[in-house]
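Comments concern the structure below.
Only one protein chain is missing from this complex, and each of the others stays in its spot.
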Amino acid sequence: MALLHVTSPHMSRAGDTGSVMRHVLLALIPGIVVMTALFGWGTIVNIIWACLLALGMEAMVMRLRKRPPMFYLRDCSALVTAVLLAVALPPYAPWWLVVVGIGFSILVAKHLYGGMGYNPFNPAMVGYVVLLISFPVEMTQWAAPAGSIPDQAPTLGPLSALAASFPFLSSTPVDAFTMATPLDVFKQNDSLMVDELFASSPQFGRFGGYGWEWVNIAFLLGGAYLLYKRIFTWHAPISMLAALALMALIFNDSGSSASGGSPAFHLFTGATMLGAFFIVTDPVSSAVSNIGRLYYGAGIGVLIYLIRSFGNYPDAVAFAVLLMNFAAPLIDHYTQPRTYGHKDHKSHNEDRGPK
Amino acid sequence: MIGSAVTRNGVLLGAFAMLTTAIIAATQLGTKDRIAEQIRQAREKALLEIVPRDRHDNQMLDAQFAVNDQELLHVTDDRSGFIASDGGNMQAVILPVIAPDGYSGKIELLVGINVDGSLAGVRVVQHAETPGLGDKIELKKSDWILSFNGRSLNNPLPERWTVKKDKGEFDQFTGATITPRAVTKAVYNALLYFQKNRQKIEQLSVVGQTNGSDDNGE
Amino acid sequence: MEYFSLLIGAILVNNFVLVQFLGLCPFMGVSNKLETAIGMAAATIFVLTLSSVVSYLTFAYLLSPLGLEYLDIIAFIVVIAVVVQFTEMVVRKSSPLLHRVLGVFLPLITTNCAVLGVALLNINKQHNFIESLLFGFGAAVGFSLVLILFAAMRERLNVADVPQPFQGASIGMITAGLMSLAFMGFAGLV
Amino acid sequence: MMEFATEYPFWVAVIVLLSMCAIFGGLLGFASIKFKVEGNPIVDQINDILPQTQCGQCSYPGCKPYAEAIANGEAINKCPPGGEAGIQALADLLDMEPIPLDAEHGAEAVRTVAYIREDECIGCTKCIQACPVDAILGAAKLMHTVIADECTGCDLCVEPCPVDCIDMLPIEVDLQHWAWELPPSAEANLIVTDRNPRVSGEAA
Amino acid sequence: MASSASYADLTSNGLWKNNAALVQLLGLCPLLAVSGTVVNALGLGLATIFVLVCSNTAVSMIRNVVSDAVRLPAFVMIIASFTTCIKLLMQAYAYELYEILGIFIPLIVTNCAILGRADAFAAKNPVLPSMYDGFIMGLGFALVLVLLGAMRELVGTGALFGDMNLLFGAAAAQWKIEVFSDYPGFIVAIVPPGAFLFTGLLIAMKNIIDARLKEREEARKEKPVAGSKRVRVTGTIK
Partner (left out) sequence: MNAPHKKGQTWDIHGGIHPPENKTQSLGKPIMQAAVPAQLILPLSQSIGAPAEPCVEPGEHVLKGQLIAQAAGFVSVPLHAPSSGRVTAIEDRPIAHSSGMSAPCIVIDTDGEDRWGERTPIADYTAVERTELINHIRNAGIAGMGGAGFPTAVKLNPPADKPITTLIINATECEPYITADHALILERAGDILQGVDVLTHLLQPARILIGLEDNKPDAAAALRDSLRDRPYQVIEFPTKYPSGGEKQLIEILTGKQVPSGGLPADLGIVCQNIGTCYAIKRAVVDGEPLISRITTLTGNALKTLGNTEVLLGTTMQTLLEAHGWQPTPQSRLIMGGPMMGFTVHSANVPIVKTTNCLLAPTAEELPPPHLAQACIRCGMCAEACPASLLPQQLYWYSRAREYEQLEAHNIADCIECGACSYVCPSNIPLVQYYRASKAELRERAEEHIKAEHSRQRFEFRQERLEAAEREKEAKKAARKAAAAKRAAQKEASTPDGDNSAATAKQAEIEAAVARAKAKKVGIGQPAHSDDNEVGN
């Protein structure tokens, strides 16, 4: 009788990559809810549209490569990419913006490299950066958070949100009320002291951007859930936040107009928490070892601060992540953990004889 | 034997040096004048766009004067201004101006001002604004920059000398206010500078103290 | 401070490879293995700095006073070739170890347009001696930085399941494109 | 000097270039004598990678000559016994792109060992002469035998044998050398087992 | 030997099989740097062809005169001088284009030193084939350059053949074709990343075509005889 012949181990822990991804999607929900409350239904429209596109494109690629699409769609990684990109886009973004963004994310950044697991760059961030560079106008039209301006109209509901993104669906085009994001304002200000700025602009809240504080806290919660579920280790996100805070602390000169802003401001504004817990943690494109992830996260933190404060772009999470993605393989090369029974971390370089 | 090889190679290389130099020198001689002329034309072209040929009869490139003004023009490194005159009478002056507060750093401008204090024209020489956003200040991308033509210190009134978003007269671009705001401010400052220094410049033009001959453009 | 921003500018903001497009052939050609990339990087830093300075001197003290600016290309080419070859000989003799690391790359550098490019840019930008030195050094460091990072990344790409037509140079180019995209984030830093 | 320069620009140019060439030429000439070194260790490194089967399929008489040829710019894809792995190793050493094996020189084949059917052997000694590594034992007119451990599997002894008594037998895997194979890549797997992902387990 | 290469071989090699830009990955810097628009690409492409043809011809003419020791320096000097010439000529007759192309005109030197195969081909072949080889190699390079320029210009700006006046005089200013009207512009195509991405795509396209061609050829051709080039390691057997 032919018995089944397989390699050991014969047991494995339940679960698969798809379940990991579904945890990530779950953890994104609080942030999405807060964003919807603040900016209206634009975020939801973005997410749904992006997910549809991502699944469609992934299925198409798999067809082209003669692979069974369902097997790949089931890992849900395209959905994570889509949701993360959608969350990073301004609500009420025109439909074609999402098409271009997802196209670059899924087709170029992910599937040209062979699909899930192979991409050296974070797909969602590639999509975002391409859009930011190509369509800065559309990409900087953020809706005003609800309640930031006293006599503001209510945020858009589902139907008007749909109409705002797909103008051809509706006879009366809808325009969302937009305004510069807090980081934008902060960057362009060069005359007011930080305190005055906080007082004078509607964009600012207690310590971060108005409303953005809540968005960040919600993403932080989601991140804490993933950490608890051991979807990732603490190394990368925490070192990124620490590095960012440290940089802010060093350059924070008690609020002059040239100040870069306080640590709290940087931690709770823009995409900081989303970045720390959902983007920096993308396992595929980050460094592999725990020590490596410490460096990786710290690099991102430092770069975020430098670009935010001295560069051209108001928020820098995407650029910083891509730059460190680029550096990750080298980091890996130099941060191999010490193997059992070896004396030092990179003994491999010494004990390799000439061959 | 070694010696002879060295000599032979040396002579050969020498011959090549001669030959190649000959080719280059011949081309150089043949094109020298035309190149100088081209360089001159290229430099003049920007100026002529602001003050066309029919408004003056002098060579503006030969009517340069050094400009050094931190306060209004933000020009510190001895750039040249140019004077257009007709029959010895100053018609207009073209000032180098820097707008220091563009979205991504400095924007270098040339601002032409007629003797009557109105703007003859403004052109952007160099900038690093975002493509697709701030770069509409280039004439190539949009004719926004032409909206300064004919304006002067009191047209519009000083408090309206800014972009519409700040309740001024000039358009901004969708999604980009900083760049036009910076340019507008710089142009206004240039007008102020001209008002202040008009006497001095006019004197220069009369005396013909300008110096432009030893500048060969390299 | 000005020198500092010149340096940062040359390394990051106006990175030779990813922004200015200089030195791409060795960038694509010598990035298959990390070890060789490191060797190439070291050699480039040395040669680029040296030839930047030497060509500056040639121009400022020989060509320019004699009104022979138009001979710049040919003069630089000769100077660079000599610098490279001389370095190779010296290194080979004085330190076989160093030669093993650098030696094979030195001749490659002659055909690298970064070297000639740096000499020409020094003239275009009217750099003085110190600036030429720093610019050459900064450009070389920028080149080396991305070369090494790229080499490490290509080792990772080797194991990726890249679709057939994109394998090899194609995906290398696309990766360089995404790297260049990331480097745009440095815009405006100085 | 200056006047001369403006008056005779051509001759100045020639003089400058000539003197540059002369100075640099001298410098290099000096350096080439002063800093002369000998030897080419790369050949040994290349030879180290070649399989030392000494079969001549590369069209060089032995591995060392081919190593020398490679060091002088010969293509790296001419050694079938070394196969793709050998080409890869050479490419790594020389930092080139690996290229596919040149089919003109034969295909990569399983490793073999020569086996002489002893009762047919007439003891002509031709195979002994052919063997590049002295792996065949025997005296004239007595039967010959192959020392299997020394045999490189080059098959050079097969053709000279007048009675065709030499076989090249594939080296069989024994218990000590048996090993798991790399699992088929997940991707390859999928194409085959499109409909029933479960069964791929047996393939492993 | 290379000297017996036929013109057809030279052509297919230069234009396709061994294309400098797409296969050898040489001359990448100008390829990527000046392929933002068709006019830039064309300008540099023509300049490159000019230098290649001239220098290959010159090298071939003197090939029997120079000795090995000074060959390389001599060749490089020849190429450098022709490059200087084209630089001066462009400065005189296409000044604006010259300004745009910037240092990539002088850099033709380094590219041609490798592209021109002066050492590999012209030094061993008579004048006519060398000239032709130079022309074809240059043409292969220039075609890729222009193709890339067209792709980037089209995707980036939605138009083609803008600013042709820089090269062909004022009348050419009308040649611009607006392919998509009301195009928002896709800046990524114009900025450096786009150059890399489009080159990558171009190489992939070539790979696809090659794979198709090979498939077809394989169907026709039988396999080469294995082991035909074998040599006897142990000498003749007596």
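We call the chains A, B, C, D and E, going by the order they appear; numbering starts again at 1 in every chain.
Assume a contact is a pair of C-beta atoms (placed from the backbone, for glycine too) under 8 Å apart; a residue touches a chain by one contact, two chains touch by 3 or more.
The structure presented is a predicted model; accordingly, all values stated were derived computationally and were not measured.
Asks: Of D:124, D:137 or D:158, which sits in contact with the chain we cannot see?
Replies: Residue touching the chain left out of view: D:124.
Asks: Which positions on subunit D touch the chain that was left off?
Replies: Given the touch definition above, subunit D has residues 47, 50-54, 62-64, 85, 92, 119-122, 124, 132-135, 150, 152, 162-163, 165, 173-175, 177-183, 185-186, 189-190, 193, 197-198, 200-202, 204 touching the missing chain.
Asks: Using the touch rule from the top, list residues of subunit A that touch the missing partner.
Replies: Spelled out for subunit A, the touching residues are 1-13, 15-17, 19-20, 71, 75, 77, 114-118, 231-233, 283-284, 286, 288-290, 293, 332, 336-343, 348-349, 352, 355.
Asks: Extract the touching residues of subunit C with respect to the undisplayed chain.
Replies: So the residues of subunit C touching the missing chain come out as 155-156, 158-159, 161.
Just so we're on the same page, only the chains that are shown with their structure count from here on.
Asks: Can you give the shortest number of steps from subunit B to subunit E, where adjacent chains in the path must touch?
Replies: Each step joins two touching chains, and the minimum needed here is 1.
Asks: If you average the CA coordinates per chain, which chain's centre is most distant from that of subunit E?
Replies: Greatest centre separation from subunit E goes to chain A.
Asks: Specify the chain pair with the maximum number of C-beta contact pairs.
Replies: C-E
Asks: Quick one: most central chain, C-alpha centroids?
Replies: Answer for the innermost chain: C.
Asks: How many angstrom lie between the CA centroids of subunit D and subunit E, rounded to a whole number?
Replies: Result: the chain centres lie 33 Å from each other.
Asks: Two-or-more-chain contact residues of subunit E, please, as numbers and ranges.
Replies: Residue numbers touching two or more other chains: 73, 77, 80-81, 84, 88, 185, 187-188, 191, 193, 197.
Asks: Where does subunit B touch two or more other chains at once, residue-wise?
Replies: Touching at least two other chains: 13, 17, 20-21, 24, 28, 104, 132.
Asks: Show me the residue ranges of subunit A that touch subunit E in the complex, using the header's touch definition.
Replies: Residues of subunit A touching subunit E: 100, 108, 130, 133-135.
Asks: Mind listing the subunit C positions that touch subunit D in their complex?
Replies: It comes out as residues 30, 32-33, 36, 62-63, 65-68, 71, 74-75, 78-79, 82, 85-86, 89-90, 92-94, 96, 104, 161, 168.
Asks: Enumerate the contact residues on subunit E facing subunit A in the complex.
Replies: Contact set of subunit E toward subunit A: 184-188, 191, 193, 197.
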